[in-house]
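Only one protein chain is missing from this complex, and each of the others stays in its spot.
Chain IDs A, B and C follow the sequence of writing; residue 1 opens each chain.
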Amino acid sequence: MHLILFIMFAGLCLAGALNLLLQKHPINSALSLVVVMTSLAVLYLLLGAEFLAAAQIIVYAGAIMVLFTFVIMLLNAGREERTRGSVSAVALGFPAVAAILAVIATVILKAQDLGSASLSDGITSTEELSRVLFHELLLPFEVTSVLILIAILGAVALARRGNGEEAGK
Amino acid sequence: MIPLSWYLLLSAALFALGIVGFLIRRNLITIFMSIELMLNGVNLSFVTFAHQWHLVKGQIFVFFVMVVAAAEAAVGLAIIISIFRARATLAVDRIDLMKL
Amino acid sequence: MNGPLLFLPLIPLLPFAGFLLNGLFGSRLPKPLVTLIALLAPLGSLAIVVHDAYLYWSGALAVPAIEHSAPAWISAGTLHIDFGFVFDQLSLTMLLIITGVGFLIHIYSVGYMAHEEGYWRYFAYLNLFLFFMTVLVLAGNALLMFVGWEGVGLASYLLIGFYFKRTSAADAGKKAFVVNRIGDFGFLIGIFLLLANFGTLSFSEIATKLAANPGWQGGVLTCIALCLLLGATGKSAQLPLYVWLPDAMEGPTPVSALIHAATMVTAGVYMIARNHALFDRSPLALTVIAIVGTATALLAATIALVQTDIKRVLAYSTVSQLGYMFLGCGVAAYSAAVFHLMTHAFFKALLFLAAGSVIHGLGGEQDLRKMGGLRKKMPITFWTMTAAVFAIAGFFPFAGFFSKDAILYAAFLQGTNGKIFWAVGVFTALLTSFYMFRLWYLAFLGKPRSPELHPHESPWSMLGPLVILAALSVGGGWIGIEKFGGFLSPAVGPMPTKGGSSSLELTLSIAAVALAIVGWLIAHLLYFAKPEKPAQLAASVSGPYKLLLNKYWVDELYGAVIVKPILAVSRFLLEWLVEFAILGGLAWLLAGLAMLSGAILQKWQSGNLRSYAAWLAAGAAALLLFALVPWTSVLANFGIHLNLVHFYGAGR
Partner (left out) sequence: MTILQFVLFSLLKVLVVTVVLLTAVAYTVLLERKVVGRIQNRWGPSRVGPFGLLQPLVDGVKLFLKEDLVPASVYRPLFLLAPVLALGCALVSIAVVPFGNPAVAPEGFHLFQISDVNIGLLVVLGVTSIGVYGIALAGWSSNNKYSLLGSLRSSAQLISYELALGLSLVGVVLRAGSLNLRVIVESQAGHGILSWNIFGGFQIVAFFIYLTAAYAETNRAPFDLPEAESELTAGYHTEYSSMKFATFFMAEYANMITVSCVASLLFLGGWTSPFGSLLPPPHNIILSALLPIFWFVVKVFFFLFLYIWVRGTLPRFRYDQLMNFGWRYLMPIAILNIVGTSLWLALKH
């Protein structure tokens, strides 16, 4: 059962990621990414991280990606323009990607003490998660809230400036 | 029963695909999405290792990555919007002057 | 510590407080308040010193008393230096002179400086000087003494250049500072040598160590002694570093009296006396000191013969008298040297202050040739000056007689060399008598030579100190060298009396006084009886006269031999080597490098996001490969063996 689910959603995941690369229209890419994220949520569930699965859906698929589609719609971004490419991006980038993938895969495959996952594995409860988060990692948690605040201010400032310019015209 | 290395390989593949996306896409927003893909790939490996070592902290790290990604998306998209206002294009190859 | 409280730290700190108050707020304070602060500071110090002196003479105090500050100043390894203050007969004598004469000169300055610009600044500097001078005298170790030593140099520099709007004053300040640096260099080397050889800088510990090794003579001790001597010649204006003192007369006259006659310039003598245990072990150094002292005394006295500026005459006279003190030190008669130091402080301060009164009365005129006939106009100044002239000329029973006599007698007892020193010293006494009476006649007797000047007597704030100092100049020596030497001997050792007798001493005294009278008679003849004679005389021996008038061309010699080459080398270093070669070359090199790297990096910094990403990915790949691929074994497969144990550390 686990195997079936894994293959299904891992396949969906990879397909979505590939589609993200291959689609010419950003909105299709965005939706592919939503598929990837949703499938990942299922994989998290398989690994016993139910709260993260929900958070993945709510935060990534439900908030961040909505923001992306929103911006795509707002800017009415069309199909990609054909522009001159970057030689170094291809000549340097692809071997680098291949090398990274090769190294990581080698390391993973050579690792001896990796365990395995099955459906009967225990699920990390939200309570357990929050206990660690709000006791041991309270400071980082609070710091992230400051980060969010800064991000909000930054985004508003950027948007405001644009509005001001338009009002000036 | 499936070995955790499969999850890790999937995570590596997603990460690599993210890089490839960054390299071959020409649209600023798509490139940004490729970055999100890379983050997701890394998140998967965090969750996998949290499962491997039975550590809750691995999952909480993913939580933090999500928070940071949200902040990043907010600011990044605001930047993209202001770039679009200034340049009227989203093609990265056309946005190569380091001034507006 | 046990025993009565001495309040030693307060002695320097009170003037320092005065300096801070006047220095920081003086420009905004009303003048009477500035005066009050400036006078209270030395008065407080004087009161403490008197209190301590009373404790000493009432027998309630065991000397030497040493007070340590609680925290160490420098603590490095076995070296510990603290703010230790030492109180013994020597420092007590010096403190009485410094605070007593200093206080009198402060009072005098109130009248003298009353109408000067920068009144508060003057008193702030003067208090600062007192602070450093008392630190110097009280210091229980060489380093703390060095602080005072440098500090008085600073105060001296500031006060010489007090009229900084005059180029000559600013130059004189710089000259004093630079010349003193040479001496300080020697002192510093001496301190290092002390530290290296004794492991401590405390005077008492050094003396203890020397006493524990009676056989330790010469060698490195001579080296230390000569280095310290170089320092002393700088501060006390001896050959070859005396050139700054005559120029230092650019400062206000009370400053010349306090710093450049009574106190600071005697610091060298004090330092030698303080370290007498060290100098006693080095006969060579003592001989050098005696030679330097004698030569300086003679040289300065000859120059003083022909000077026409009243303050310059006194300045060369100071140099000459300091030479006597060095001679005293050189023949190990430290008590006599300190004795002369004390009497000299009285009469030379008096001379300067009286001269200041004259200058003040004449509205700033310093040229002897324009004075004359002031006896009637400034009677008190005249009579106090007369006391000082008789004292310096060595007439019985004035103070100078006793102290100078003690030195010459001690010199006479030192074998063949001593006889020569004595002969030169007595001849110098004749010259001293001559030039002092010359000054006396020119300034006060005869007819007024400048009718356009309208001299007037000075206010009582100036005359009061004159009278007190005159009394001291007359009676300051009556204590006699036997008693004084007995008093000081615990601190500086006994007077050498080997081979002496009271009849010999009497004979020598009579000879010295006789020569002084001869000097007076010559002066009387030349400057009172036949005033036209000196000019004829100068014309008939124009060669030596010009030599003396130009001070042996020493300044010019130093200028040609030392200053010019240094200037040339400095200019070469600055303008060519530093400016052109190093800075310019470096600038060109850096600019070229920047442009070259810019040209290369420009290609890289294309602004294309995707190429950046590619480089990022490449970097990540490189890091991963470096971290994860076992390079050594890979290379080993190709037959290359690397020993990287030290590279990765032994743990791997």
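Following the convention adopted for this analysis, contacts are C-beta pairs under 8 Å (C-beta built on N, C-alpha and C of every residue); 3 or more make two chains touch, one makes a residue touch a chain.
Just so we're clear, the structure is a prediction, and the values are computed from it rather than from any experiment.
Every visible chain touched by the undisplayed chain in the complete complex is listed here: A. Only one residue from A:57, A:89, A:117 or A:133 touches the chain missing from this view: A:57. Residue-level contact of subunit A with the missing chain is found at 1, 27-28, 31, 34, 38, 50-51, 53-55, 57-58, 61-63, 66-67, 69-70, 72-74, 123, 125-127.
Note that in this section only the chains that are shown with their structure count from here on.
Separation between the centroids of subunit B and subunit C, computed from CA atoms only, is 77 Å. Put simply, the C-alpha centre of subunit A and that of subunit B have 5 angstrom between them. One finds 80 Å separating the Cα centroids of subunit A and subunit C.
Touching two or more other chains at once are residues 85-86, 89-90, 93, 96-97, 100, 104 of subunit A. Those residues of subunit C in touch with two or more other chains are numbered 606, 608, 610, 613-614, 617. Taken together, the subunit C residues at the contact with subunit A in this complex read 606, 608, 610-611, 613-615, 617-618, 620-621, 624-625, 628-629.
Across the complex, subunit C is touched by residues 19, 22-23, 26, 28, 31, 92-93, 95-98 of subunit B.
By the touch criterion stated above, subunit B contacts subunit A in their complex at residues 1-10, 12-21, 23-27, 29-30, 32-34, 36-37, 40, 43-44, 47-48, 50-52, 56-57, 59-60, 62-64, 66-75, 77-82, 84-85, 89-91, 93-94.
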